[in-house]
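Heads up, the thing below is written out as C-alpha cells.
Only one protein chain is missing from this complex, and each of the others stays in its spot.
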Amino acid sequence: MNSSFYIALIPLLPLAGFILLGLFGRSFFKNSSGIIGTLFLLASAALAVYVAYDYFSGSATIRPREIAFTYTWLQFSDTLSIDMGVLLDPISVMMLVVVTFVSLMVHIYSLGYMKGEERYPTYYAFLSLFTFSMLGLVMSSNLFQIYIFWELVGVSSFLLIGFYYNKPSAVAAAKKAFIVTRFADLGFLIGILILSWYSGTLDFNTLIARMTSPESDQLKSAITSSFLGLSGLTWALLLIFMGGAGKSAMFPLHIWLPDAMEGPTPVSALIHAATMVVAGVYLVARLFPVFAISDPAALEVVAWVGAVSAVIAAVIACTQTDIKRVLAYSTMSQIGFMMFALGVSKYGGETGLGYTASMFHLFTHAMFKALLFLGAGAVIHYVHSNEMKDMGGLRKYLPITHITFLVACLAIAGIPPFAGFFSKEEILLAAHENSPAIYWIALFTSGLTAFYMFRLYFSIFWNKPAHLHGEKHGEGGFAMMLPLILLGIGAAGAGFTPFGKYVSTDGSPLESHIDIGFSALPVALGVVGIVAAMWLYLKPTNRPEKLAASLSSLYKSAYHKFYIDELYLFITKKVLFNLVGRPAAWFDRNVVDGLMNLTGNSTEAVSGAIKKLQSGKVQQYAIYFLGGVIVLAVLFIYVWK
Amino acid sequence: MKGATIIFYLLATLTLVCGVLSVTTRQIFRAAIYLLFSLIGIAGLYFWMDYQFIAAVQIVVYVGGIVVLIIFSIFLTQQAGEKLPKQRIDRKIFSALAVFCAFALTMLQLYQHTFYETADEPVPATVANIGNRMLSVKEGGYALPFEVVSILLLAALIGCIVIAMRDKTMNIEQGTLNKEVEKGK
Amino acid sequence: MLNDFLILMKPELTVTVILFLLLFIKIGKGMKNETLLPLIQVLLLLNFLLGFFFNKQGVLFEGLYTSTSMIVFQKNILNLGVYLISLLCADWLRKTPHLPEFFMLMLSALLGMFFMISSGNLLMFYLSLELATIPVAAMANFDLEKKISSEAAMKMILSSAFSSGILLFGISLLYGATGTISFAELPAQLDGSPLQIMAFVFLFTAFAFKLSIVPFHLWTADVYEGSPIAVTSFLSVISKGSIAFIFISTLYKVFQPMEAIWYNMIVVLAIATMVIGNLFALRQQNIKRFLAFSSIAQVGFILVAISSNSPAGLSAVVYFVLIYVFSNLAAFGVASVISEKTGRENIDEYKGLYKTNPFLTWVLALALFSLAGVPPTAGFFGKLFLLTAGATKADYWFVTVAALNMIISLYYYLRITRAMFMDKNDQPIEKLRPDPSARLALLICTAGIILTGLLSWVYDYIVKLN
Amino acid sequence: MNLLLLIGIPLVAALAVLASRNAKQVRWISLTGATAQLIASFALLFAFKTERAAGNTAQMLFEQKHALFPAWNINFHLGVDGISIAMILLTSFVLVAGVLVSWNVEKMTKEFYFLLILLALGAYGFFISLDLFILFFFLEISVIPKYLLIGIWGSGKKEYSANKLALMLMGGSALILVGMLGLYFEGGRSFDLLQLSKMSFDTTTQHILFPLLFIGFGVFTALFPFHTWVPDGHSSAPTAGSMFLAGISMKLGGYGCLRVATYLLPEGAKEYANIIIVLSAIAILYGAFATMMQKDLKYINAYSSVSHVGFSLLGIGMLTQTAMTGAVMQMVSHGVMTALFFAVIGMIYDRTHTRMVADMGGLMKVMPFVATVFFIVGLCSLGLPGLSGFVAEMTVFVGSWEHADAFHRIATIAAAMSIVVTAVYILRAVGQTVMGPIKNEYIQLKDANWNEKLAAILLLAGILAIGIAPFWLNDLLKPGIEVIMQKLASVN
Partner (left out) sequence: MEPGLYQLLFISAALFFIGVYGFFTRRNLITMLMSVELVLNSVNLNFIAFNKYLWPGRMDGLFFTIFVIAIAAAEAAVAIAIIINLYRSHQSIDVENAEELKY
C-alpha cells in the first residue's frame, strides 16, 4: 500500500505549491511564483500521466476499482469513518490526467495572461489550491472525502471568481457561486447521511458492493423504507445528485455559472469549463452502479434534469452578447449532455454505452471548452472587452487564436473528425436506444449548439471590420500561445482515443463504432446551424434584430435567462431576508430579549409601585406591625395548624 | 355583691375610662392627667390583689416619676392649654378596626384557653421576700437581672444627658465646633 | 465559684471594665478625643483578643446565664465588629463631642447583647434586649445638629417601645399559659395550644422587629439613614448578628416543640423579606438606606438557613454573620470615609470613584460582591452554606426562590459597582486620604472578605464549636 | 502531573500583575504567565497521553483530593480526562491570544490583565474540578471579571450589556445551585462528581433536577431562549473580553451540561432530550437567520455564536457517542474560531473605528494579513473542510443521524440547513469588509502588529490542528464520552 503513496503526491504537490506561494509568495516570489506554481504542476501532471500509463497499460482488461492508499482521518463510530485515500479506477485516472493537463495549460497560459497583476503570487496560490482540491476530489475513496474536497473546490472557486476583489460584481458573483453550490451541497450532505446510514459505510468500495447486491440487508432496508412516497435510497441518491447538480450548474441550480465569468478568464477555462463543473457528472458516475442497478428512478431524474439543462442553456446561449457568458451557457448545455448520457445509460455491457459516452464527452469537452475559454481570453486580452459588439474581424490580428478557436467550435458543433463528434455521437446513440424523447431534445440542442457557437465565432472573427484602439500588440506571448496550440491538437484529435476500451460500466471493454447512417442527421443539423449562423453573422446586417423581433417574447425571455435569476432574487431577498431573517432578528431583539428585559423592568416597576409602603410615618409602621401580628396569629392558629 | 367586687369594678372602670380618655382627649395636659388616673387605677388593682409592694412601686415610679417627667416635658415643648392636632379620620377608623380585631382575637384565645392552676402554697409578696430574692444568686434569685437593669439605667442616664443637654456639653468640650455653632446662630 | 464566675463572664466583665474606665475618664479630667480614641481602640482590641483565651463552658446564676464555646465565639464576633467600627469611623468619632459617652452607650449595648446571647430566661432576655436597644436609640441621636438624626432616634425609640410592648404582652401570655419563663423549663410546657401559638407570634415579632423581617422592618431604613454611620453599622451588623444568634438558639432550643409552626412562619417571612428587601433596595439613592434594605434582604437569607432547624443551620448562620461583619462593615466603612470627608452619601455621587480612589472602590466593590455572594469572596461561601442548610428540609422551591432573589440583589449591588467603575462623572469625589486606622480596618475587612471563605478551616472551626 | 499547577500559574501571574509597577511589566508578566500556562497545558496533554498509553484506564487521571469543608463533605477534588484536557488546551490558546491582542490597552492596564487572568483562572479551575462545589465556585468566579471587563473597557451600551450578562449568568447559576443542592441531598450528601455518578437517582428526582442543571448551564452556553446576553455582551466587550466570553466562558456551560447534567442524570437527559434538540435546532437556525440581518461585525459573530454553540447542545441532546464527541469538538472548535474571529474584528475596529459592515470595504488592500485571517476564520465558521468547524459539525450530523426516527431526522436536517445560511452571512460580512472597493479614509491603515499576528497565528494553528488532523482530538475525547455513554446506557 505504501508503494502507492506516490499517487498521493499528485494532489500533494499542488498543495505544497499553495502553501509555499500562499505564505511566502508575496514576500519572496513576487515574480517567480508563476514559474514555481507551474513547475509543481508539471511534476504533478507527469506523475498523473505515469499513473494513467501504469494503470491502463497493465492488462488487457480494465482494472477494477482499487484503493491504492487509505488513512483513517476521523472515526465517527465503529462503522463510519472518514478515510483519506486514493481510489483508482478508469474514470478517476482519466480525471487525474484531464485535471492536471488542463490545469497545467492554464498555469502556463496565465504566465502570460496574468503578468503584471498585483496579486500574481496569490493567483497562483489559489490555482494550486484549486488543483489540489480537484485532484483530491477525483481520487476520493470515501463518500465523505469527496464531500470534503467538494467543499474545498467550492471555496477555491470562490477565491478565484472573487480574485478581482475590489470589483463589486466579482465579489457578488463569487458569493453567488458559493452560496448556490452550498445550498446544493446541503442536499449532498443529507444524501451522504442517508446513504451512509443505510449502507453502514462511507467507503466507496464497500458502499457500492452493499448497495448493488440484491441480497444485502442494507439494500433491502434502504429500498423498503419510504418517506413521502420515495424510498430511502431514492432520497439519498436524489439528494446526492442535488449536490452534483449544484456544482455542475444543472437547471435550476445553474444561475451561478454565468456570473462566475467575473473571474479571470483562465480560471473560467479551468474551473468553469473543464474541471470543477463536471464534478457533478463525476459524482453521479462514481455512484453509477448504485443508480443504475438499484434505483433506475433516480437515474431517470438525472437524465431529465440533464436534458432540460442542455436545451435551456443552448437557447439562452443564442441570445447572450457577452462572449464568456455564451461560453458559460454552452458549458452548461454540454454538461447537460453528459448528465443525460449517464441518465439514459444502464449497467453492464453494451447497455452501458451512455456511461462511457458521458465520460468520453467529459474528456473531449475538457479539451475544446478549455480551448474556447483560453481563446476567448486571448480575444478579451486584446480588445479589453467581453462584449460581442466591441469585436469583429479579428482573424487578421489573432491568427493562431482564430484557428484554434475555429477548431474548438467545430469540435463542439460535432463536425467530424473533431473530438466532439465522436463523443456526441455516442451520447446520441445511447439516448436513441433508451429514451427517444431525450434523443430528439438532444438532437435539437446539438443543432442549436452549432448555431450559437458559430454565432460567436463569426461575431468575433468576421462580421464588421475590426476597429482598434491604438495598440496593435497582436497575439499574447508564447506562454499564451502554447496552451492554445496544445489544446487545439487535443480538441482535434482526442476523439480518436479508444475510450470504450478503458472506461465502461462493468469493466468489460466496449467497442465504439461509427454508424454513418445514424451520424448523418446530427452532423447535418450541425451544418444547418453553422450555415444559419453564417447567414446571420458573417457580415454586419440587421437580420439578427429582425429575427429577434419576430421571436420577440421568446427572445426576450431567453435574453433574460428565463427570469430565473429574478426568481432567485425574489426568493432570497424577499422571502429569506425579509420574511425569515428580518422577523427572526426582530423577534430576538423584541420578544426574546424583550421578555428578559421585561422581567427586569417589571421588577423595577413593582419596586416603584410599593415604595409608598415605606411612608416614613412611624405610626403607619406600627399599624403594619400589628397587622403582621394579626395575620400571622390567624394564619397559624386557624389556617395552617 | 361583695365590697371587694364593687371596688374591683370601680377600679377597672376608672382604669379603662381614664385610659380611653387619655388617648382620645385633645388637650395634652388633660391626657397626662387621665393617664395618671389610669395608672393609679392599676395601682389600685394591685392593692386589690394584695400586692402592696408592687402597688407602691407603681405609684412611686409611674405617678411620681414618669408622669411627672411627661408633664414636665409637656411644659417644655408646648403650651399646656393648646389643643392637639387632629388625626386623619381614616387613620382613626382603620386603627380602631385593627385594634378591635386584635383585641377580639386575643380575648377569644384567652377565653378559650383553660388555664392550668397550681395548688402551690402562695409565697407572700412581702418586701422582705422580694428584697431577698432580688439580691440572691441562688435558684429564683434576681441578682443578675438587677445588675443588668442598673447598667441600663446608667446607660439611659448617659444617653439623656448627652441628648438633652447638648448645647451645654458642646460649650464645654469642643472649642472649634462651638464657634461654628455660634456663627450658625 | 468566683473563678468560674470570672472566667465564664469574662466577656461581660471586660466590657464592663472598659465601660467604667471610660466613665471615670469622663467624670475625671476628661481627655482630648485625639488621645482618647486610640486608647479606646486599643482597649477594644484587647477585649477582642482576650475573647480567645481562658474560655470555658458553664452555667451561672442557676441557669440565668449560660456560656458555651459557641456563645463565646459569637461574642468574639461581636467584639470584633465593635473594634472594627471604632477604627472605621475614626473620622467621625474624633469629631464627635461626646466620644466617651458614645462608647459607653455602645459598650452597654454590647453588654446587653452579651447577656442576651447568654440569657437563660425570658426576663433576662427581655432586659438585655432593652439594654441592647435603648442606648442605641440614644446613639442614633448623636449627630445632634442634624434633624434626621433626631428623627431617626425618635423613630427607633418609639418603634422599639411599641415592639417591646408587643413582646411583653406575648411573654405575659406565655407565662400565663406555661407558668414559667425559664428557657430550660419552657419546652416541656409547650403543647401548641392556640394561646401559646399567639403568645409565640407576639414574642416572635420582637425578634422579627430587631432582625428587620418583613413586615416588621419598616423602621430599619429610616433609622439607618438618619443615624451616624457608626451607629448604622453597629445596628446593621452587631445588633443584627446578636439577635440572629439568640433567635436561632431560642427557636432550636426553647421552641423546638413548636417547630411545625415556626418552620412555616419562617419560610413565609423569609420569602417576603428577601423579596421586599430586594425590591426596595433597587431604587435607593442614599448609600446607607441602600445598605439598610440590602441588610433586610440578607436577613431573608439567614432565615433560609434558620428554617433548617439543624446544627448545620446554626453554624451556617454564625459563619455568615462573621462574613457579614467583614463585608457590611467594609461597605459602611467606605461610606463613612466618604461621607465624613465630603458629606456625600448619594450613590450617584459615587460615579467615577475609581478614578480618584481606587483603594476605596476596590474595598467597596469587594464588600458588595461578598454581600451579593460572588466568589472568591467569603460571601459566596456564606450564602451557599445558608442555602445548603436551608435545603436540608428538601424544600427546593424555597431554595429556588432564595437563589433567584440572589439575582435581584446582584442587580443592585452591581449598580453601585457600575457607578464607581464605569460611569463618567465631571465632578467625581476628590482623592481622599482615609484615617490610618480606617485604612487598617478596611484592610482587615478586605482580608476577612477574601480569606474567611478560602481558608476553609474557619468554617470547620465553627462547626466544631457546636 | 500536579493539577494544582494549572490554577497556580494564573494565580501567581494575577498576583504578580497586581504587584507590578507599570503597564509594560504588566504585559510581559501576563504574557509569561499565559505562555507558561500554555506549556503546562501541553505538558498535561503529553503526561495524559503517556499515562493512557501506559495502560492507566482510570476514568480521571492525576486525581487529588483535599478535604475542604468536611462538615459538608466538600473536597477539593481535582482530576482530568480527555474532555477536560481539550477544554484546558482551548483555554490556554485563547488566554495567550487574549493577552497578545490586548497589548495596546492603555486604560487601567493592570486591572485589565488582572481580570483577564482571573477569568482564565476560573475556567481552568472549572475544567479540572471533580467536586460540584468547587466547580460551581470556579464557574461563578468568572462572572464578575466578565462584568467588569465589559463595563469598564467595553464600548457601546456597555453598562447595559454588562448588567444583563452578569444577571443572566447569575440567574443560570442560581438554577445550577438549586440543582446542585438537589444532587447533594438526594445523592447521599456529597458533591463529588465521581461519587454522585455511582448513585442512581430516582426518576422523579432526575426529572426535576435535570432541567435545573441543564438550563442553568445552558444560560452560560446560550441555550435558546436564554441567549440574549450573548449578542449584547459580546458586542460591548473589549476584544479580549469577547474572545474569552465566546471562546471560553460559553464553553463552561457546555461542559457543565455534559459533565454534570447529562452524566449524572441520564434519565433526565433522556426525558428532556427532545426538548433540548428542539431548542438547539431552533437556536441554530434562528441564530443563523438573525445573524443574516446584523450590521455590526460583533453582532454578527455573537449571533453566529448562538447558532454554532447550538450544535454543541444539539450533539448533547442527541445522546449518541458520535454526536456527543461532535458536541465537544464543536466546543473546542468554536472556542478557538470565535476567539480568533473576535480578535480579528478587534484588529479591524482598532484601525477603522467602526464595526459597521456597511462602512467598510476593500480592507484586503491595506491589511492583507488581517483580511486573510478574517477570511479564513469566516470559512471556518461556515464549515469549510480542513478547518475545525467542519469536523465538529459533521461529527454532530453523523451522530445525530444515528437516530432513525423522523423527529431526529428533521431536527438534523434543520440544523444542517444552517450551513447554507451561515455561508450567506459570512460571505456577506467578508465580502463587504475585506473585499470590494476600498474607501479613501482607510487607505492609510496599517496591517497587524507583531503581537496581533502572533495571536492570530496561534489560534489559526489551533483551527488547523483540529481541521486537518481531527483524529487526535477524537482519540482524546473518546474515552471520556464513552463513560458518559455507558452511564446513559445503564438506564432505560
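Should a chain be cited, it is by its letter among A, B, C and D, assigned in written order, with residues numbered from 1 in that chain.
Everything below uses one rule, namely that a contact is a pair of C-beta atoms (placed from the backbone, for glycine too) under 8 Å apart; a residue touches a chain by one contact, two chains touch by 3 or more.
In this text the structure is predicted, and so the values were computed from the model without any measurement.
A.B. asks: Specify the shown partners of the omitted chain in the complete complex.
C.D. replies: A, B, C
A.B. asks: Which residue among A:Thr72, A:Asn590 or A:Ser615 touches the omitted chain?
C.D. replies: Of the listed residues, the one touching the omitted chain is A:Ser615.
A.B. asks: Of the residues C:Phe5, C:Tyr175 or C:Trp362, I need the one that contacts the missing chain.
C.D. replies: With C:Phe5, C:Tyr175 or C:Trp362 as choices, the missing chain is touched by C:Tyr175.
A.B. asks: In the complete complex, which positions of subunit C touch the hidden chain?
C.D. replies: Interface residues of subunit C facing the absent chain: 123, 126-127, 130, 134, 137-138, 141, 144-148, 150-155, 157-158, 161-162, 164-165, 168-169, 171-173, 175-176, 179-181, 221-223, 225-226.
A.B. asks: Applying the definition given at the start, please give the residues of subunit B touching the unseen chain.
C.D. replies: That gives, for subunit B, the contact residues 4-5, 8-9, 12, 15-16, 19-20, 22-24, 28, 31-32, 35, 38-39, 42, 45-46, 49-51, 54, 57-58, 61-62, 65-66, 69-70, 73-74, 76-78, 84-85, 87, 91-92, 95-96, 98-100, 102-103, 106-107, 110-111, 115-118, 120-123, 125, 129-130, 133-134, 140, 142, 145, 149, 152-153, 155-157, 159-160, 163-164, 166.
A.B. asks: For subunit A, enumerate the residues touching the unshown chain of the complex.
C.D. replies: Counting over the whole complex, subunit A touches the hidden chain at residues 611-612, 614-619, 622-623, 626.
By our rule, only the chains that are shown with their structure count from here on.
A.B. asks: State the pair with the higher C-beta contact count; candidates are A-B and C-D.
C.D. replies: By the number of C-beta pairs in contact, the winner is C-D.
A.B. asks: Cα centroid separation between subunit C and subunit D, in whole Å?
C.D. replies: Chain centres of subunit C and subunit D, defined by C-alpha means, are spaced 42 Å apart.
A.B. asks: Using CA atom averages as chain centres, what separation in Å is found between subunit A and subunit C?
C.D. replies: So the centroids are 77 Å from each other.
A.B. asks: Specify, in ascending order, the residues of subunit C that touch 2 or more different other chains.
C.D. replies: Within subunit C, residues 194, 198, 411 contact more than one other chain.
A.B. asks: Could you list which residues of subunit B touch at least two other chains?
C.D. replies: Those would be 105, 109.
A.B. asks: What residues on subunit D touch subunit A, complex-wise?
C.D. replies: 164, 167-168, 224-229, 231-232, 286, 289-290, 292-294, 303, 321-322, 362, 364-365, 368, 379, 382-386, 390-391, 394-395, 397-399, 401-402, 404, 406, 412-413, 416-417, 419-420, 423-424, 427-428, 431, 434-438, 469-471, 474
A.B. asks: Give every residue of subunit A touching subunit B within the complex, in rising order.
C.D. replies: Counting only subunit A, the residues touching subunit B are 619, 623, 626-627, 629-630, 633-634, 637.
A.B. asks: Could you please specify the touching residues of subunit C with respect to subunit A in the complex?
C.D. replies: Touch list, subunit C to subunit A: 154-155, 158-159, 162-163, 166, 194, 197-198, 201-202, 204-205, 208-209, 215-216, 218-219, 221-222, 261, 264-265, 268, 276, 279-280, 282-283, 408, 411.
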